[in-house]
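Structure first, commentary second.
A single protein chain has been omitted; all remaining protein chains appear in their positions.
Chain nomenclature is as follows: A, B and C, assigned in order of appearance, with residue numbering initiated at 1 for each chain independently.
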Amino acid sequence: MTVRFAVLGAGRIGQVHATAIASVPGATLVAVAEPFAEAAKAMQDAHGCDIRSIDEIAASDDVDAVVICTPTDTHADLIEQFAKAGKAVFSEKPIDLSLARVRDCLKVVESENATLMVGFNRRFDPDFMAVKSAIDAGQVGDVEMVTVISRDPGAPPADYIKRSGGIFRDMTIHDFDVARWLLGEEVDSVVATGAVLTDPEIGKLGDFDSVNVILQTASGKQAIITNSRRAAYGYDQRIEVLGSAGMVAARNQHEANIDMAGADGFSRPPLLNFFMTRYTAAYANEIAAFVAAVADGAATPTTGHDGMMALALADAAVKSVEEGRAVKLSEVLG
Amino acid sequence: MTVRFAVLGAGRIGQVHATAIASVPGATLVAVAEPFAEAAKAMQDAHGCDIRSIDEIAASDDVDAVVICTPTDTHADLIEQFAKAGKAVFSEKPIDLSLARVRDCLKVVESENATLMVGFNRRFDPDFMAVKSAIDAGQVGDVEMVTVISRDPGAPPADYIKRSGGIFRDMTIHDFDVARWLLGEEVDSVVATGAVLTDPEIGKLGDFDSVNVILQTASGKQAIITNSRRAAYGYDQRIEVLGSAGMVAARNQHEANIDMAGADGFSRPPLLNFFMTRYTAAYANEIAAFVAAVADGAATPTTGHDGMMALALADAAVKSVEEGRAVKLSEVLG
Amino acid sequence: MTVRFAVLGAGRIGQVHATAIASVPGATLVAVAEPFAEAAKAMQDAHGCDIRSIDEIAASDDVDAVVICTPTDTHADLIEQFAKAGKAVFSEKPIDLSLARVRDCLKVVESENATLMVGFNRRFDPDFMAVKSAIDAGQVGDVEMVTVISRDPGAPPADYIKRSGGIFRDMTIHDFDVARWLLGEEVDSVVATGAVLTDPEIGKLGDFDSVNVILQTASGKQAIITNSRRAAYGYDQRIEVLGSAGMVAARNQHEANIDMAGADGFSRPPLLNFFMTRYTAAYANEIAAFVAAVADGAATPTTGHDGMMALALADAAVKSVEEGRAVKLSEVLG
Partner (left out) sequence: MTVRFAVLGAGRIGQVHATAIASVPGATLVAVAEPFAEAAKAMQDAHGCDIRSIDEIAASDDVDAVVICTPTDTHADLIEQFAKAGKAVFSEKPIDLSLARVRDCLKVVESENATLMVGFNRRFDPDFMAVKSAIDAGQVGDVEMVTVISRDPGAPPADYIKRSGGIFRDMTIHDFDVARWLLGEEVDSVVATGAVLTDPEIGKLGDFDSVNVILQTASGKQAIITNSRRAAYGYDQRIEVLGSAGMVAARNQHEANIDMAGADGFSRPPLLNFFMTRYTAAYANEIAAFVAAVADGAATPTTGHDGMMALALADAAVKSVEEGRAVKLSEVLG
């Protein structure tokens, strides 16, 4: 079976997914919905797909699945609309910035018995998958401590930050998901710190740019997440897992695997500096996993529940910084 | 313009090139020629191309370029046939095992003013390209010494070795081309050694499995090539260039960029162990470069002359081992 | 001038310092005090020094400086005794497990105008010094985040743990000092988590074996410390500093700087697995720095204040875990 796709939203991440669909066997791009005519036309030219409205796509017999790449505040509505329309749904994270809204949305998905996958691309990075495989194969024994170091090359524009829900819900949310995935247990409590170190404008917007979080499960396993909105040396993406029998860690990815040496010492090229180049393979693997789940009628590897739990961890981190205390996940999940 | 391709030969390397053509914008696969019906059908199924005879392809108006992936002893004839037919020609190396035959073939290519590219895929590996870029940018100063370490995971079957022309013409030929490319000067003389260390059967066929070569240019620049048909740890592909101002080297590629640690020490996954996985990007870049040259009517980055020179270096190495002396390239080029 | 030393306590760390004294120009070992005759004799045989009682050493005209390597609960008393005796004092950390006792002791040191250095050996590790030098040279810009990963190969015996004051005061105390040193600002608040994952016996003693701490300064700089009493792969000692202009990190030290490769992949030897081999150079540099300070009448690079502040951070971490909240350093310093 070939899964026939429509992409909702032809912005940067929409293009990433359209390219992934084009590269995955068993997937084809049928239509795009996009309010900006120029962007819609560009995707049509690149992939030979139709331009349709969102409602037309919901009613299209030749569309099996949609990829939601629209602004965050439309995700939950669109998930509900397409779940009801009988389409398999892949939505970019987050489902919504409000945990209550996410919960309502997931109820609709459940009652419609719809297929929903939430886009946590890092789980599909080949190196991160190799880390998870090593854990699953028992190579580190029982997981005890997870370290996630995740730093962006630079902060997004102020406009983006205003609507982002704050660093914990926008940036750390990926790391919360990675930490849950690697811990293999639900988190019980969260402590977090935050500061503004890279740009005072971020502080004026009520956000942080430099945060650290410790997650702890009921059995005592811990995950440490360290984030900065700015790393002068590029897009720093590392994970490390300590277990009872050893350790496994994923290295950063450089622009090229070469070493240079001169009078000043030895050097290596900068890191792959942009999420689209750093995670190219991850995005393709992610869509391939969604296609496989849709084709087989199987469960998706990342679910609406995963989306909700990552958001709950973000809410707990916000509360922890505000109140200067450890916050139980149950406090925010209710 | 879209370059319309036919692939001659649907074996392993033919499939590599067909996949590359499918992934390169501005290229499309129109037809395949392949005597084994099953292999031809498989390529048709994978890429939706026609199955035609070689002569039909030579006469096809809808084919601009051919990729020659047939057995070595047919390369020169096919290059001549398609040069005369007005097609752009990409041929796998070597053009022929006989330098005289290569020379005759290139005369035909020249008289027909045909486009010919010879497949030296390593020049298109992203890391090797980064090494070359560093040299061209002056980051190592004047090139003085090139080191090429190239080891296969294991020897090919005896049948293959018999028809291969020997290790220097079959395996080292890639390294001769890489060395010429990195030295930036033609080689003046060659000394080589050879031995049979991994499998006595290889010796019975009159070949070596463990060889070393030193190339020297007229100005004294030197390249050292070390080859083995067997590296227990996988497909070892390294280059290093010493210049007056520094050094640049390309690292090996591992299956994943992770580190593990346990009671026995630290470990990394094995190397990408097969030329098709190790050089996936190189093969795609190589076809893209050919497509660009054909579309622009420009010179190809690797030429028939490159093919001839690499073969001449192989002939000189053979002579050097046989006669226990330094062999001038002029001795074999005449 | 040659600084004439007595070592108080001929246990493991006493031997480390005696060896360091022997290797440092301008230092000589005159005497040892040690209640176990056999241990005292062994040090006399190794270094040709006298065996004297503690009081005899305090009264000795031929002793300029003492190195206190006795059990923790004697440190403060001995520091006071030798400060009053006019000797320069090097004391192993901690000065005492009670912050009040430390404070009283430092008052005596101050009123005697005595020279006191507290043994935080890691500041003298060549690689950690290179990290600090890079910071001081401005190579990472303004320090923003410090990461300290510190894991022991295995937990000490239960008897040791009972008298240790707990993991924060015994093990993390080194990392508290390293973090203060690298942050370059005093810590304002502390959050910490703790769990028992490696051995339930440790929990029965009221201690943890797996802890994480986030330190934050008033300006928002943060340090993350992650500790485990057990790393199957050895003595893991890493530091990393993110600044506004870049990053600097110290690598772990392996038993040998070699790489091996075989059918299972690539491997490196285990880590230097014992503080005495891992920090051999650090211990020698530490004593050399003390000798230089004593000879020049200069300030010691690590002081009683440093010892007190590291202990205060440990007390704050204990309180943070107990009360599940961020603890201001002012709460424990009073």
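A few notes on this one:
Definition applied: a residue touches a chain if its C-beta (ideal position, glycine included) is under 8 Å from a C-beta of that chain, and two chains touch if they have at least 3 such contacts.
Just so you know, these numbers come straight off a predicted model, no measurement behind them.
The hidden chain makes contact, of the residues B:4, B:93, B:169 or B:221, with B:221.
In the complete complex, the residue from C:11, C:154, C:184 or C:246 that touches the missing chain is C:246.
Residue B:144 is the one among B:50, B:77 or B:144 that touches the chain not shown.
Within the complete assembly, residues 141-142, 144-145, 147, 149, 151, 189, 191, 193, 195-198, 210, 212, 214, 216, 219-222, 224, 226, 228, 230-233, 236, 242-247, 324-326 of chain B touch the chain that is not shown. Taking the whole complex into account, chain C touches the unshown chain at residues 23, 126-127, 129-131, 134, 139-140, 245-251, 253, 255-263, 269.
Chain A residues in contact with the hidden partner, per the touch definition given at the top, are 232-234, 254, 261-270.
Methods note: only the chains that are shown with their structure count from here on.
The distance from the centre of chain A to the centre of chain C, each centre being the mean of the chain's C-alpha atoms, comes to 41 Å.
Centroids built from CA atoms put chain C at 58 Å from chain B. Across the assembly, chain B contributes 261-263, 269 as residues in contact with two or more other chains.
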